[in-house]
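Below is a slice of the complex: some chains, not all, each in place.
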Amino acid sequence: MILTGPEIAREREMGRLILEPFHQDGVQPNSFDLTLGPTLAVYTSEVLDTREENPHTILTIPDGGIVLQPDRIYLGSSIEVLGSRHHVPIIRSRSGAARLGLFLHVTADLIDIGSIGQVTFQLHAVQPVRVYAGDRLAQVTFWRVQGDIVLYDGKYQGSRGPQPSKIHHDMAQAVR
Amino acid sequence: MILTGPEIAREREMGRLILEPFHQDGVQPNSFDLTLGPTLAVYTSEVLDTREENPHTILTIPDGGIVLQPDRIYLGSSIEVLGSRHHVPIIRSRSGAARLGLFLHVTADLIDIGSIGQVTFQLHAVQPVRVYAGDRLAQVTFWRVQGDIVLYDGKYQGSRGPQPSKIHHDMAQAVR
């Protein structure tokens, strides 16, 4: 079951989910709006690799916005800190952003139960699109679980700002 | 919980969700198939902008189909009118369309509870792909909710045909 907007607000008041800063006009019928933070991470190597560390650099979005180009992946993050030890958050684009051809994630929309932090967005533009820090690009939904809960204790816990991939750590494990 | 196909048909009969036109062979094990309507919207400016109105034009798909090109976003819509005041609809691609590299949405798959209309598809082709009006490209699933329901009363209510982004309205609010 997906929590309705009023239920998201209620569960937050009861301390069963975190969503900060919270403002009532971010509550939608079955989600809560998320805003784009001021920095983006982009990779600096031409070819990425799942088994190597991929160097990156950080861009700060100027007041006049930044044009996202179609040929690269930009990692952004939510201004909001969010998570829950009871429900599973799933992020997605707001309709208005998606209708401009802006992907908010690259099929990784699920947040592990117990993971608390600013969410990393995987931004990809089909056509060049100018975005601004503070844009309400995303939304988060919350889903009830069935079964015993083991909280997330992984490598992105407590994230602040956009977090580049750490997949090469897994891969190193996988081939040990 | 996700409604099974038979449950979707039953809830529709009980008037708890709208799905018109309805035909039994569109019922899948846990979804209902959606078909592509005859018109597409494309933007006419080179660089899009979340805080400006982005002009667009409407294309009619000819009988011989239209080749979607990888470098742009096409907004289409379902022939079906759908929605629910009780369940949350979520759209996705049918497997066969996706296996041709055709995105059905750009991470905006959630339909607000209470929103009734033809659904706008955000079509993006990884490789050039010819599509036709009437193609069964998409499917809709329905999800049970937990909590009090506040119905959608937003800017895309009652949509007919593809609806371009209205995100600049939000952004104007956000920076007020």
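Letters A and B name the chains as they come in the text, with residue numbers starting at 1 for each one.
The rule is simple: a residue touches a chain if its C-beta (ideal position, glycine included) is under 8 Å from a C-beta of that chain, and two chains touch if they have at least 3 such contacts.
Not measured: the values here are computed from a predicted model.
Student: Copy number for the full complex, please, knowing 2 are shown in place.
Tutor: My count for the entire complex in this file is 3 copies.
The rule is simple: only the chains that are shown with their structure count from here on.
Student: Would you kindly tell me how far, in whole Å, the mean C-alpha position of chain B lies from that of chain A?
Tutor: Measuring from centre to centre gives 22 Å for this pair.
Student: Considering only the defined contacts, which chain A positions touch chain B in the complex?
Tutor: Per the stated touch rule, the residues are 1-8, 10, 28-31, 35, 65, 67, 70, 92-105, 109, 126-132, 134-137, 139, 141, 144.
Student: How about chain B: which of its residues touch chain A in the complex?
Tutor: 1, 43, 46-51, 54, 71-73, 75, 88, 105-110, 112-115, 120, 122, 124, 143-152, 156, 163-167, 170-171, 174-175
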